[in-house]
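First the structure, which I've put down as structure tokens, then a few questions once you've had a look.
Here the complex is missing one protein chain, while the rest keep their positions.
After this line comes chain A, so read on.
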């Protein structure tokens, strides 16, 4: 199990409080679909994904991105218990959605990049390290119920 120090938790929580979940969610999912185009296969019914601007402006991408990032908010409030917090979502992604767990790592990477992009200089090396740890741990938790 990934263990977070008190300092890492404080860093994560403090940045999270400043995140606009709706915008950031849309941007993270959008960038995933742009930068790793094969991920678009999970979103057949999202309409126009034919270019970077179509993807970034697509209302279904924004809405789903917001949903995904809100659920990440659960991670921030359950850092000591990520496997349980994500148990249902893990089963869902395995049994129904059939998503390769590698994609959780990709989304985690994209989210770190989006946070870096938004927060600029505030996104210090320590902040980067703490968030990278959280993203890795969430990816592990989401992969945990796979069989």
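Rule of thumb we're sticking to: a residue touches a chain if its C-beta (ideal position, glycine included) is under 8 Å from a C-beta of that chain, and two chains touch if they have at least 3 such contacts; residues count from 1.
Here, contacts and distances are computed from a predicted model.
Looking at the choices "serine C-palmitoyltransferase", "Large ribosomal subunit protein mL49", "Hemoglobin subunit epsilon" or "Auxin-responsive protein", the name in the UniProt record of the chain not drawn here is "Hemoglobin subunit epsilon".
Contact with the undisplayed chain is limited, among A:60, A:83, A:132 or A:145, to A:132. Annotation for chain A: contacts to the undisplayed chain at residues 30-31, 34-35, 52, 55-56, 109, 112-114, 116-117, 119-121, 123-126, 128-129, 132.
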